[in-house]
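Yeah, one chain of the complex is gone here, protein chain that is, but the others are all in their spots.
Take a look at subunit A:
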Amino acid sequence: MMKKHWKLISAISVMLLFAAGVAGWSVWHHARPEIPGYLKRMGGDFTLMSADGPVSLHDYRGRVVLVYFGYTHCPDVCPMALGVIASAMHALKGSEASHAAGIFVSVDPRRDHPDLLKKYTAFFDPHIVGVTGSNTVLNQVAQNWHVSFSVPKAAADENYTVEHSTFIYLVNAKGQIVELFDEKTSPKLIAQAMRRWLD
């Protein structure tokens, strides 16, 4: 009778331990989201020019960063994306906000000089820095970040449109791309993701 009783207690204990293990793993897993494999092969450090001097992605270690590639003469998707980035950053408060940043990379350096980029990004949020670079550097960054773009051969004072990828990249505090969004993603969802990667 006593033996039976102990067997039952042992079985319940094993089950409880297993449940605690599953719960623990679940909490740990939730707190540390995984980077999808395809994103691990994208991104990397870069140094581009802002109105206030060179800006490197590694300057942002310890912060989560939203990165977008576009151009200032873009009528629709770029202002949408920058609006979404600004709103997501705006949704973060206190220390979260101070550990978040935005980078707008112009792929149209012929027209988008760093001074102009500063005024452009400040319209959305002064915490978004506008950068660009030489065609050689931009092409290399674009290749590393899997950004596709095409600037027509036209004079700087001509009106032309630029074809470009429309991803909003979320970069974690270690400088790795961890999630992708676009101009139609809800800022609330992006803010949640930023918080998740700040934990």
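Just so it is clear, a contact is a pair of C-beta atoms (placed from the backbone, for glycine too) under 8 Å apart; a residue touches a chain by one contact, two chains touch by 3 or more; residues count from 1.
The rule is short, and it goes like this: contacts and distances are computed from a predicted model.
A.B. asks: Quick one: the chain not pictured, UniProt calls it what, "Copper chaperone PCu(A)C", "ATP-grasp ribosomal peptide maturase", "GDYXXLXY domain-containing protein" or "Cell wall polymerase"?
C.D. replies: Its record in UniProt gives the absent chain the protein name "Copper chaperone PCu(A)C".
A.B. asks: Just one of A:T47, A:T161 or A:Q176 touches the chain that is missing; which is it?
C.D. replies: Residue touching the absent chain, from the options given: A:T161.
A.B. asks: Based on the whole complex, identify which of A:M42, A:A97, A:L116 or A:L198 touches the chain you can't see.
C.D. replies: Hidden-chain contact among the options goes to A:L116.
A.B. asks: In the full complex, which residues of subunit A touch the absent chain?
C.D. replies: That gives, for subunit A, the contact residues 72-77, 79-80, 83, 86-87, 90, 116, 119-120, 123-124, 146, 148-150, 159, 161, 163-166, 183-184.
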